[in-house]
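One structure coming up, written as structure tokens, with questions to follow.
One protein chain is absent from this view; the other protein chains keep their places.
We just call them A and B in the order they show up, numbering each chain from 1.
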Amino acid sequence: MDLTIGPNQFFWPAETVRGFYRQVAPSPAARVVLGELVCSKRLPFWEGELPGAIEALHAAGKEVALTTLALVTLKRERRLTADLMDLGLPVEVNDLTALRHMPVGRPFWVGPLVNVYNEGTLRWLAKRGAVRVCLPPELPLASVATLARAGTDLGVAVEVWGHGRLPLALSGRCYHARLHDRAKDSCQFVCEEDPDGRDVETLDGQPFLAVNGIQTLSQSTATAAHQVEALREAGVSALRLSPQSRGFAETVALYHRRLAGETGAGELASALRVWVPGGALSDGFLTGPAGASWSGA
Amino acid sequence: MTETDLPHCPRLLARALQPLPLLPLGLALTALSRRLSARHPGMLRRLGAYADHAVLIDPTDLPLVLRMEPSAGPRVTTHRRGRAPQAAARIAGPLSALTGMLHGRYDGDALFFSRDLVIEGDTAAVLALRNALDDAELDLAGELAALAGPFGPAVRQAVALAERASGLSLHREDLPDGAHP
Partner (left out) sequence: MMELVCPAGTPAALRAAAEAGAHAIYCGFADETNARNFPGLNFSREEMADAVSHAHARGAKVLVAINTFPRAGAEAIWHRAVADAETAGADAVILADPGLLAHAAEHHPGLRRHLSVQAAAANPDAINFYAEALGVRRVVLPRVLTVAEITAINREIDVETEVFVFGGLCVMAEGRCSLSSYATGRSPNMNGVCSPASHVVYSEEPDGLRAALGGFTIHRTPPGRPAPYPTLCKGCFASGEQTGHVFEDPASLDATQLIPALARAGVSALKIEGRQRSRAYVAEVVRAFRAAVEAEAAGLPLPVSLLARLTEGQAATTGAYAKTWR
């Protein structure tokens, strides 16, 4: 089992993006997915960083793929999706819209925002060229095991959400703009103020969710710290680590040591708490009664 | 719809019920609900696992509450408010809301949104019961008339009179065109 760094879900300034990929290039991760996942309006502000980041990652021996947007609606976004096919890098599909533009026979990756819940869909995607699939985070361990077995038979590498605030929902509406009493079209890019999303609490002050533009995330950071052995046993080929604003290179290194058997689950979890936004962890989608549950509690 | 639009059970009726011995009333309701259940076997099937859940039905403008156990026959017992044994859930509202929902006059969700109905405890048990009753297309007036045998027509007339006097819904209101009223 190895490590994949997922696309950054948040809106970071160009120089932060530059620093981030410079830091993770020498990390022990095997591959990196880059690009704008959440909001096409953000891309012009940082797309200039992409060539340099890709070059640095390639130079460090990493596999690199480009993600599609998670929710394609506008004409401009459709064009952007079609254009991704011509850049000479593997494309990670996070909206099935991209398959309309995918040249027949071209191998592609599938991200966690595509609904791959069963063997039938995995087989259908494999037939169309999928070679790597990161499963939706809400899948329980039993489903993961079944799909990882099916993936082995089909020659598809199966990944699991290993670390990061969980992508729970997408909307046509921008919640960051709404919280600032602005419409999506006049958002003034307020999501840039919250590098890990903006926290949402219940009326009783209980930490709950985080908003990130049109996306809703968990406030807890999901981690597969406790399930590493079970996932490996099931035939899962990689853990996906989703970028966060603080201590991400350290986080990748921590997971690497866990995979290498140098640390245990509890040790990894307490080390992660130092860096994750808000300090709360969860792993309920894999093994608990609800997504927000935490087996280390 | 706000609560004030719903007809309230006339005080006189509520007061008339006050001294009534509850046991015979419970037995009569049990007999009626067993008859309904026998004639509508789909109801229990629809309740599924929730048939084991006792539900308190609390007509807030009457001095009594009903406790219904679907899987026990079903069994209906009547109690003074506050003295009913434990139940999985409680559904409370004016009698007119409860009977109107049963007879297809009102929608349960709408009554809940307007807070004419209050639900406590196991919400799923209440939903299951509501959906099973809604599908059964019950008609209390018709069932009572059938129970009364040769006095059926007289019972129907009496129920119609009671409906007009109270504003309560006591018969099925959404009979399809051409069906016998």
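Heads up, the rule we're going with is that contacts are C-beta pairs under 8 Å (C-beta built on N, C-alpha and C of every residue); 3 or more make two chains touch, one makes a residue touch a chain.
Computed from a predicted model, the values in this text were never measured in an experiment.
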Contact residue for the chain not shown (choose from A:A30, A:A60 or A:L96): A:L96
Per the touch definition above, residue among A:T81, A:T221, A:S237 or A:T251 touching the missing chain: A:T81
Residue in contact with the excluded chain [from A:L37, A:L57 or A:L125]: A:L125
Residue among A:L170, A:L241 or A:L254 that touches the chain left out of view: A:L170
Positions on subunit B contacted by the hidden chain, ascending: 1, 45-48, 50, 101, 104-110, 112-115, 118-120, 122-132, 134-137, 174, 176-177
Interface residues of subunit A (partner: the chain not displayed): 71-73, 75, 77-78, 81-82, 95-97, 99-101, 113, 115, 117-125, 128, 136-139, 142-143, 146-147, 150, 166, 168-175, 177-179, 183-185, 198-206, 208-209, 211, 216, 218, 284-285, 288-293
